[in-house]
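What follows is a set of notes on a single structure, which appears directly below.
A single protein chain has been removed from this complex, and every other one stays in its place.
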Amino acid sequence: MNKSRLEAFSDGVLAIIITIMILELKIPEGTSLQALKPLWPALCSYILSFVFIGIYWVNHHHLLHTVKRVNGAIMWANLFLLFCLSLVPFVTGWMGASNFDKITVAAYGALLLFCGVAFTILANAIKKTYTKETGITLALAKSKPKTTLSTLLYMVSIPTALYISPLLSALLFATVSVMWIVPSKAIEQALAEQDEK
Amino acid sequence: MNKSRLEAFSDGVLAIIITIMILELKIPEGTSLQALKPLWPALCSYILSFVFIGIYWVNHHHLLHTVKRVNGAIMWANLFLLFCLSLVPFVTGWMGASNFDKITVAAYGALLLFCGVAFTILANAIKKTYTKETGITLALAKSKPKTTLSTLLYMVSIPTALYISPLLSALLFATVSVMWIVPSKAIEQALAEQDEK
Amino acid sequence: MNKSRLEAFSDGVLAIIITIMILELKIPEGTSLQALKPLWPALCSYILSFVFIGIYWVNHHHLLHTVKRVNGAIMWANLFLLFCLSLVPFVTGWMGASNFDKITVAAYGALLLFCGVAFTILANAIKKTYTKETGITLALAKSKPKTTLSTLLYMVSIPTALYISPLLSALLFATVSVMWIVPSKAIEQALAEQDEK
Partner (left out) sequence: MNKSRLEAFSDGVLAIIITIMILELKIPEGTSLQALKPLWPALCSYILSFVFIGIYWVNHHHLLHTVKRVNGAIMWANLFLLFCLSLVPFVTGWMGASNFDKITVAAYGALLLFCGVAFTILANAIKKTYTKETGITLALAKSKPKTTLSTLLYMVSIPTALYISPLLSALLFATVSVMWIVPSKAIEQALAEQDEK
């Protein structure tokens, strides 16, 4: 009961975040296809953020599978993660409106880094409540290298955007997203095994 | 559990998409009934999109009835469908603001085509997990001609809007929507039988 | 399963409608209390609509208690009701922005009338699926005089706003809302009895 309400609230917030971003796509004045042209950066940054929120939703979903009982630490760690993610539409809109200006791309990288840290805090709060290892907790532990690599790439993306090229930095974000879209076989198998029991 | 969260998230996103569109209806300056006149195209395009999102919600609902276990492919195919649908408020607003200009009506047709493709991708990802045929999977298979016809009509609607008449194109959309509002007797019966078991 | 998803989607849409209206309350330019003064009509119309959406939520909740199995007719009748209700924020904002101008108050009355009709259509679609009378269906039937009286008051409110006084018309709305806020003893008792079983 406890846990299902945490999931419902998180799903609600994530659903709103992912949909609110589209409000940044201002309806163009004209009706020629050229009127759509200045919207391209906004659309690209929307797609990128949609994928990232999607990744967080999928991982949040897997992580909560391992929760038995929700305590205060988990609730507040979850709210902190949602807070970080709630800033995504703002930075996404800023990056799109400025046509991927270096400052905004660096800010986007910094925000993704923050979100990653918040997710790790939530994962640790949940881990503290584990009483025994299960297939899923073991499978989740296997994704640690991927988490570390993502964090490193986010860190690298900030100076890259500022001093080398915002485009290269955006490519780093895309790399991270592809890394996570490919589903983890280990987690899928563990979830399938749990369902069979 | 897995599946109910997928449904909850999808319902959340669809509920927000369907309601956000109303924000495009700008409050008129004056208070005469004539002040409402320029809102007619916006209201018409809102009604059309409301019906289409409603159709997707009903069909999504039927399709998910056949899912036993959610895997990564289903989750991402679902997110891709939600992404396509999340662009509906934007194109709806554009079409309404431009008084059904031919470019915007063609863009609307193209978006509906994309949404249809995304739905087919999701249906295929789900079909791969079927272990045996049930009444519902058979009933869903029967709606294939309707899906093919809709896709064809969307394809036709794009050149129709550009080279013949945007109004005729809008009539094609209305035709598709009526085709889907009429509920499938086969699916209703299959669902009723499943519930009885 | 079927039914719980209908409830979840309806709750989502109603929650968004009720919260979106607050976006019409534009943040005042100044910081004196006088800067808040022009917001009064907007706040009043927001409160009125909040209460009406709340009433629809409560009644929808009771009505769905009597549903065994959701069919296509119920799904589309429900979507039609949600469509009518989704227009409430727009008309609320218009009425507030125009300081309860007679045209807007009449439009508000007409919308409430439409919502009432849509609710009756949904109730009838649900009644058709009843296989036997239960305590709740009997209790709901008892609220018919209240429904008829509300419909009459909405009808009266339109000419009242246009030809007599918008304020008197708003008082009629308030009367209807008070009529429905007072909970029906019959329904509460029937629900309590059902829970005990």
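Order of writing sets the chain letters: A, B and C. Residues in each chain are counted from 1.
The rule we apply is simple: a contact is a pair of C-beta atoms (placed from the backbone, for glycine too) under 8 Å apart; a residue touches a chain by one contact, two chains touch by 3 or more.
Bear in mind that the values here come from a model prediction, so they are computed numbers and not experimental data.
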Inquiry  = Of the residues A:Asn71, A:Thr134 or A:Gln194, I need the one that contacts the missing chain.
reply    = A:Asn71
Request  = Looking beyond the chains shown, say which of C:Cys44, C:Val58 or C:Ala73 touches the absent one.
outcome  = C:Val58
Note = Note that chain C touches the chain not displayed via residues 7-8, 11-12, 14-16, 18-20, 22-23, 25, 27-28, 31-33, 47, 50, 54, 57-58, 61, 65, 181, 183-184, 188, 191-192, 195
Note = Note that chain A touches the chain not displayed via residues 1-2, 5, 8-9, 12-13, 15-17, 20, 23-24, 69, 71-73, 75-76, 79, 82-83, 86-87, 89-90, 93-94, 97-98, 101-104
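As a working rule, only the chains that are shown with their structure count from here on.
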Message = As a quick test, compute the distance in whole Å between the mean CA positions of chain A and chain B.
response = 26
Inquiry  = As a quick test, compute the distance in whole Å between the mean CA positions of chain A and chain C.
reply    = 37
Task = Could you list the positions in chain C whose residues touch two or more of the other chains?
result = 12
